[in-house]
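Removed from the display is one protein chain of the complex; every other protein chain stays in position.
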Amino acid sequence: MIWEALFLQLGYNATLVTIGAALLGMAAGATGVFLFLGKRALVSDAISHATLPGVGLAFIVMVLLGGDGRSLPGLLFGSALSAGLGLLCVSWLTRATRLSEDAAIGAVLSVFFGFGIVLLTVIQSMTAGRQAGLETFLLGSTAGMLWDDAVIIALGGAAVLALVVLLRRPMAAVAFDPEYIAASGGDVRRIELAMMGLAMAITVVGLKVVGLILIVALLIIPAVAARFWSERVGRVVVIAGALGGASGWIGAGLSATAPNLPTGPIIVLVAFALFLVSLLLAPGRGVLAAALRHRRFQRRVHLRQGLLALAQGQPIYEGLTLRLMRAAGHLRADGVATETGRAQAARALLDERRWHLLRSNPRHEAAAARYDGLTPLERVLTPDQIEELDRELRPEGIT
Amino acid sequence: MGEEFVALSLPPMLIGICAAVACALPGNFLLLRRQALIGDAISHVVLPGIVVAFLVTGIIAALPMMLGAGAAALVAVALIEVIRRLGKIEPGAAMGVVFTAMFAGGVLLLEQSDTSDVHLDVQHALYGNLESLIWLDAFGWSSLFDWAALKGLPPELPRMAATLAFVSGFTWVFWRPLKISSFDEGFARTVGLPTGVLGLSLVVVAAIAAVAAFDAVGSIIVIAMFICPPAAARLMTNRLEVQVAWSVGFATLSAILGYVLAGYGPLWLGFDDAVSAAGMIATVSGVILGLAALFGPERAPMGAPAEG
Partner (left out) sequence: MALRLAREGGHPKPKADQSHSPLAIRGLTVSYGEKPAIFSVDMTVEPGAMTAIIGPNGAGKSTLLKAALGVVKPLSGTVTCWGAPLAKMRARIAYMPQRASVDWDFPTRVIDVVLMGMQRELGLLGRVRTSHLERAMSCLSRVGMEGFADRQIGQLSGGQQQRVFLARALAQEADLYLLDEPFAGVDAATEKAIIAVLKDLKAKGKTVVAVHHDLSTVRDYFDRVFLINTHKVAEGPVATTFTEDTLQSAYGGRLANLPKGAVG
């Protein structure tokens, strides 16, 4: 059944739900990148918690006006208003006081949510039971998506995605270095507002289905996961969108296979699984790759140091250096240098002396910048240039 | 205001005060170390903690739930640290990844477990039920000295009081190392302070306060107590000692005012039912912070130091 779900064979409703979830995931993933790169990933948590009082107030107002408190557009409108107000408070607290941004985020998050809870209990006493629908805003709807929800999500997700694509360059620049942009005359406030606005739109769109606490996951996890795969912002955005979309697709498909699997949490857990894979296995920044690289680097450093010590007749103290030298065949078991070891040591010393000369001479500044203690000079200069360098060295003797 | 107060209002108020202050104390240091949102992370993982405890033990009782919440908090803190280091990810994002994923796991488990007879009260976990922690055995102020009546105190009160004592003790004993390592970590290390252990202990103590408090005021409100009273206090003074004192005062005020407004406010406005005390306490602490941000004597952000 899972394959049918993933390939949209389960019927019209399920298909729409899957597509809607994928679109939402894509839009959330892409938007989240800009928040993450600007080191304010948890602003999305503040935004989502700040929607609660708006939902509550909208409900109360609609009921007082005689309507059905649970009208979705009304509730979503209310949520957007209070989330916007929350964002303004975060920005005000950060600007006007000595409090740091994380303190402002936490304060708005908890206070708005607390007030929202107060309103919820007011509603409870007002309507005794009619507010049951409001709780789905906290944890997401457990019955799976309805047609109306899916339409909102699909349209909303697509709209946000389009805007992200449109605004990606200014948003990336501001996330990276807002001061520079401001100094160059860019309107940082408006771009940041746009970023937050998009995050808010995602939150509002996804609120009903995924729940306010889990929509934050979609704004953060795919973005963080995508970072492991590329160093270029544009690519990170695309990958984050892909990861988010995949989480939505697979998650919705999985949750359609059984009645007891609520959509929101499954999507988030799929996203987390993709994150773990990225963390561990991504070729550039992944943990495995980094660990291997570090070990290789450490060995090169120790070998180099050992060879230089050997060449200069200095004692080697470190156990790791001795072991590596022995393993590489530079030292015998009893610690005496081998023929090849001495030859390698002499070469290392020569290389070191050449580099030293190179770095002392302003003429070779460009080449000198490539010095990293390990790269042999042969890789940086041509044989002619090296010969010229050697002629300067000769008076000191090369062996 | 005699019998009824002692039986119905005094215990919840005291519990609220103890919870608020127990969170505000470590919150001062978390705030200064820019770790304010660790309270956010801890509060959210309480849910999966208690769900797992329920699934494992099959009962709904305070002790397994608190142990479950505590274990979840420790797991979360460890995971966050691992992910932060391994992935070289900034702390906020690492927290966001871990606690949302754990929360999702908790909701999933919750849905699976709902098929059984016993119902786990999610709302209670999220925003507690302070108003219900009453002392039925009390008959007025004299009951405070009646051992038999005291045995009927809601267990949350001695629990919260003990937690407050522990947190206060920790803050007192480790005051100077905490202050120095929060101010200048490099220097702290050079004088031999174990900064890593200190940082971890602070978070663990905060987690203990949060777990103890969540049963009374729910997990989400705990964040408000970690942040708002210390943040408001920060805007009032330039001395750490004074800031901590202010934060205790603000926390107590939030607890008392919040509880009173939640319980009696609607009555004064002509309605019958009370509203959530925990929510109101958070709201009041927010109002206090707002006032401090508008009028606090030391609220201004520091500019760069003058040249020379």
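Labels A and B are assigned to the chains in the order they are written; within every chain, residues are numbered from 1.
Keep this in mind: a residue touches a chain if its C-beta (ideal position, glycine included) is under 8 Å from a C-beta of that chain, and two chains touch if they have at least 3 such contacts.
Worth saying up front: this structure is predicted, and the values here are computed from it rather than measured.
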Exercise. List the displayed chains that the omitted chain touches in the full complex.
Key: A, B
Quiz item: For the chain left off this view, which of B:Ile59, B:Ala78, B:Leu144 or B:Val173 is in contact with it?
Solution: B:Val173
Self-check item: Of A:Met126, A:Ala289 or A:Ala337, the one touching the omitted chain in the full complex
Solution: A:Ala337
Quiz item: Since one chain has been left out of the picture, which residues of chain A touch it in the full complex?
Solution: 98, 293, 297-298, 301-302, 305, 308-310, 313, 315-322, 331, 335-337, 356, 359-363, 365, 368, 371-374
Quiz prompt | Those residues of chain B which, in the complete complex, touch the missing chain | solution = 32, 173-174, 176-177, 179-180, 182-184, 186-187, 189-193, 234, 237-240, 242-243, 301-302, 305-308
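To be clear about the criterion, only the chains that are shown with their structure count from here on.
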Practice problem: Could you please specify the touching residues of chain A with respect to chain B in the complex? | Solution: 36, 39-42, 44-45, 49, 92-93, 95-100, 102-103, 105-107, 109-118, 120-122, 124-125, 135, 138-140, 142, 211, 213-214, 216-217, 220-221, 223-224, 227-228, 260-262, 264-266, 268-269, 271-272, 275, 279, 285, 287
Quiz item: Inside the complex, what are the residues of chain B that reach chain A?
Solution: 31, 34-37, 39-40, 44, 83, 86-90, 92-97, 100-101, 103-105, 107-108, 111-112, 115, 122-123, 126-127, 220-221, 223-224, 226-228, 231, 234-235, 262, 266, 271-276, 278-283, 285-286, 289, 293, 296, 298-302
